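To keep things clear, I will list the structure first and then write my remarks on it.
Note that one protein chain is taken out, while the other chains of the complex remain in position.
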Amino acid sequence: MTTTATVRPGDPALQAAESGSLSTTELAAVRADFPLLERTVRGGKPLVYLDSAATSQKPQVVLDTEVDFYEQRNAAVHRGAHQLAEEATEAFEQARAAVAAFVGADEGEIVWQPGATAAINVVAYAFSNATLGRGGEAAARFRLAPGDEIVVTEAEHHANLVPWQELAARTGAVLRWIPVADDGRLDLSGLDSIVTERTRVLAFGHVSNVTGAIAPVATLVAAARRVGALTVLDACQSVPNMPVDLHELGVDFAAFSGHKMLGPTGVGALYGRRELLEAMPPTVTGGSMVEVVTMEATTYAPPPQRFEAGTQMVAQAVGMGCAAEYLGELGMAGVARHETELAAEMLKIADIPGVRVIGPLDTADRLAVVSFVVDGVHAHDVGQVLDDKGIAVRVGHHCAQPLHRRFGVAATARASASVYTTVEEVVAFREALAGVRAFFGAE
Amino acid sequence: MTTTATVRPGDPALQAAESGSLSTTELAAVRADFPLLERTVRGGKPLVYLDSAATSQKPQVVLDTEVDFYEQRNAAVHRGAHQLAEEATEAFEQARAAVAAFVGADEGEIVWQPGATAAINVVAYAFSNATLGRGGEAAARFRLAPGDEIVVTEAEHHANLVPWQELAARTGAVLRWIPVADDGRLDLSGLDSIVTERTRVLAFGHVSNVTGAIAPVATLVAAARRVGALTVLDACQSVPNMPVDLHELGVDFAAFSGHKMLGPTGVGALYGRRELLEAMPPTVTGGSMVEVVTMEATTYAPPPQRFEAGTQMVAQAVGMGCAAEYLGELGMAGVARHETELAAEMLKIADIPGVRVIGPLDTADRLAVVSFVVDGVHAHDVGQVLDDKGIAVRVGHHCAQPLHRRFGVAATARASASVYTTVEEVVAFREALAGVRAFFGAE
Amino acid sequence: MSTLEQMYQQVILDHAKYPVGRGLVDLASVEGHLAGESHQVNPTCGDEVTLRVDVTPEGSVAGVSWEGQGCSISQASVSVMTSLVEGADLDEVARLDGLFHDLMSSRGKGLGDDDAEDALGDATAFTGVSQYPARIKCALLGWAALKDSLARSGALATS
Partner (left out) sequence: MSTLEQMYQQVILDHAKYPVGRGLVDLASVEGHLAGESHQVNPTCGDEVTLRVDVTPEGSVAGVSWEGQGCSISQASVSVMTSLVEGADLDEVARLDGLFHDLMSSRGKGLGDDDAEDALGDATAFTGVSQYPARIKCALLGWAALKDSLARSGALATS
């Protein structure tokens, strides 16, 4: 599928990357794969894109793969007697296998979804539909009773918080949460009193999209297992930026999005342990997820199809598969090391007078996502001044209002990196940031 | 947006099309816009694609628009302080306006969805979430009580049947349906005893994806209004193939998919009257659909954002907007006339010995979707022989098992057209079909 | 002047730093006056303003006070608006509101109408903001709060 990638597996440069980070030449080769990075903004300034945690840019090979799908084999999958349908189905299922391999899962454990948000909602609705009696005997594990508890963390993205609040509201279950410590990491001191026999689900983010902190997955999974709770991992920020092996992590469910991992918009994946997917009632219903339909009743197909109602985002799935292969060929260990270097460079902004970083100040167990406030200047104004220099950062609450409230701020500005980000870009960002307070007369 | 379309508005050829059908030259120009149509299959045979009711092919301009989005302005929408985010947001919202204009709706009434299936599920879950107490006072209209009835038809695609079955199962409401007559049209003789004071929702397909029959929307809407029921129109097959003005039709909700109307996979739209969208609780929750989020509770953004949780399928929405413009420029009245001609050609298969058409045999109030069975030959075997001649039709129950059961068949083969289909293709199909029984020694 | 400098005019930076009308004033109603309060949130960023208005029996704005949290554009805009509408009658306020909305839709071009721009006074400094679609809502936040608080005061119904 990766017919035009500049960087290829087996490339000696890449082998080097396996032990170190990306070299300057490798990085240049990677950047050349991303057409958007050549853009200029605000009157001819080169773009410095530091908003990859919101959405990543796409390599040419992903775009080409998607277009090639449309031009050569676009058809409805899983049902055709014709050649196009056969070819489309094959591309679609090969993409599933590629994504599964990339995150250490089996093919049958990967369910295509429009995105991570939708994926988390599928699990939350499985619980409420089971609680309303759907799914029969098999779904007993997903049935909630009064007094049951759902545990999240104070660091969650709204995508991994609001669906659980809503589930609690729909079922009468109680939502509890693990607090965040001053350094931006989870405060596990009260873990045993939060994750208890009453806990049925523990949902948490692998990497915070605000602080960049990596959660202690092993500790949390162990706590959940001890009490028989199911774990749901929001892997949106980890899968694109570090090696992730879901079987090794031992979580029950995980969700991640294509658009953050160099893939197309409109596609993501839900991972679920096979046995759990088998037991779960569907959320979205319609065509292609059924076995026998009468006007009176319907029986459901086995997973993953059970959770893939209607015509799927086939071209995007194929694109996401290609993105997974592209990252796999680069080698995620090298990518992670590259991002650690970038994180170190980013964290130097803490030395700029008036700049306060929200989250860990060291590079241990964190990725290159750095949120900060500037004394006396609103985050949106900070972002605007950076934008004027061609530097794209994100401003606002980054869909994590409770975490911002925890640090007493309404909004932060955030710089975030991806595999194509360079140290030079981070330096340009730092320099521009150093001038912001002066612009607003805040010094 | 339509920078490379061969056919342009104001083109004198097109003006002609407004009064008649598409001329041979116009059709040739249209076909040249669709790269996949140049493909050959099964050892060099030209492709005759008669599976557009499953998914349509895409014009170059849609592919180019999507790629251009990724290469020039890919960013997260609605939140950026940077130029890319501004441009992405503008493209996204312009696409919404284009789709709204295409179906006679206001911008604020169009909610992006992954597809029509998801869109219908959003409405069905609004009812069940409201019934569970979500959405407060405003959502009273969506609360179901025991004895309340949901009405569908026997002709529905599973996408407009199973979500309502599930809603009934979740809430205790009762599902009823309008039967189908022998000619494949709805049997409205018992309408008044089916749509009654107990009816809360009437969900029906605009055009059947099996019989091609156009439903009598005005009659059904009037029946629903008389009893205060809300109407949900499955417009999947109408929007791509005939002029549709949702305000004029007077339905409360409608759903349609991008991939069937020359747009990308992975995107569709939910239409809802503004007042109803304002009153509806959300289904999928997460980022970008909220106002204030605390760990304890969340308030929701106004529509359409309330129903657009998480990162949206931005590139695909932009592509769907472009597809709507492309069709709009062609003129849907001309497209519909073209398809009526094709339907007439297709229906001549009824003269082939052993061929039985399921659905209306005349071209009044029907589109170019023709399903049929061949005496003594299973639909899948029919499809395989046609495929060997390069003719792609669909086989199976087309996600409408109850309708197939109504006609005593498990599966049919189906030929369906789109704007790029030619009479010559239909003739080739007829000729190939005439040889099928001989191949299997069924004569 | 760069487009950034066009947005962050000195007038705006000054108002953001030294806002007019900031600090909510008690609405213990003056005899015959109508009073209203509104809380508005900009959903794209979570910023907010709470605004109180006091209207004379004759239908003119006796006073505006507010409290808010937001970017310099939003804070400056509510401040400029406060100076502009104090003493104005409700028709004039409606006209100013219309003009300011038009200005925000002008994509940096301004109103091209000297009378209108004279009427808007310092508020014309926001012309540059209209080049930044993401910031238009910032500039309109205070105006939305004013309109809503007037509606809530009951003053619009009587005028």
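Going in written order, the chains are labelled A, B and C, and every chain counts its residues from 1.
The definition used in the following text is that a contact is a pair of C-beta atoms (placed from the backbone, for glycine too) under 8 Å apart; a residue touches a chain by one contact, two chains touch by 3 or more.
Note that the coordinates shown come from a computational prediction; the quantities given were computed from them, not determined experimentally.
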For this session: Taking the complete complex into account, tell me which visible chains touch the one left out.
Result: A, B
Exercise. Looking at B:Asn121, B:Thr283 or B:Gln401, which makes contact with the chain not pictured?
Worked result: B:Gln401
For this session: Have a look at A:Ala29, A:Val67 or A:Ala85 and name the one touching the chain we're not showing.
Result: A:Ala85
Problem set entry | Touching residues on subunit B - with respect to the absent chain | 42-43, 377-381, 384-385, 388, 395-397, 401, 410-411, 439-441
Exercise. When the complex is taken as a whole, what residues of subunit A touch the one chain not shown?
Worked result: 78-81, 85-86, 89-90, 291-292, 301-302, 305
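The definition used in the following text is that only the chains that are shown with their structure count from here on.
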For this session: With chain centres defined as mean CA positions, report which chain is farthest from subunit C.
Result: B
For this session: Just give me the whole-number Å value for how far the CA centre of subunit B lies from that of subunit C.
Result: 45
Seminar exercise, completed: Two or more other chains are touched by the subunit B residues 79-81, 85, 290, 292
Exercise. Considering subunit C alone, which of its residues make contact with at least two other chains?
Worked result: 44, 46, 132
